[in-house]
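With one protein chain held back, the other chains of the complex are shown just where they sit.
Right after this comes chain A.
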Amino acid sequence: MEKFAITLIIFTVFWGLIGIVLPFLIPKGQNKRLIQVMLTLTSACCWLFWLCFYLHQWKPLFGPQLKRDNARIIRSLWGSEF
């Protein structure tokens, strides 16, 4: 549970830095507004995309269906412990 929260906070802070804090640090110039809009939109879209995939995998309703051989291979390669 903690790992879930930590990852969530890390990524939110990461994209938040890019999208909310960084725009204030852009030097004055002809393209200042444009760069600010670009940064904000990029971080919003990318964060939302990451979040949807993260939340969807948090509480899956069904698990992966593996063929017998694939299951054996995974069991031997990845082990049985987390």
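Assume a contact is a pair of C-beta atoms (placed from the backbone, for glycine too) under 8 Å apart; a residue touches a chain by one contact, two chains touch by 3 or more; residues count from 1.
By our rule, contacts and distances are computed from a predicted model.
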{"item": "Among \"V-type proton ATPase subunit a\", \"Collectrin, amino acid transport regulator\", \"Zinc finger SWIM domain-containing protein 7\" or \"Oncostatin M\", the UniProt name of the subunit that does not appear here", "value": "\"V-type proton ATPase subunit a\""}
{"item": "Sites on chain A contacted by the missing partner chain, in the whole complex", "value": "1, 3-4, 7, 31, 33-34, 37-38, 41-42, 45-46, 48-50, 52-68, 70-72, 74-75, 78-82"}
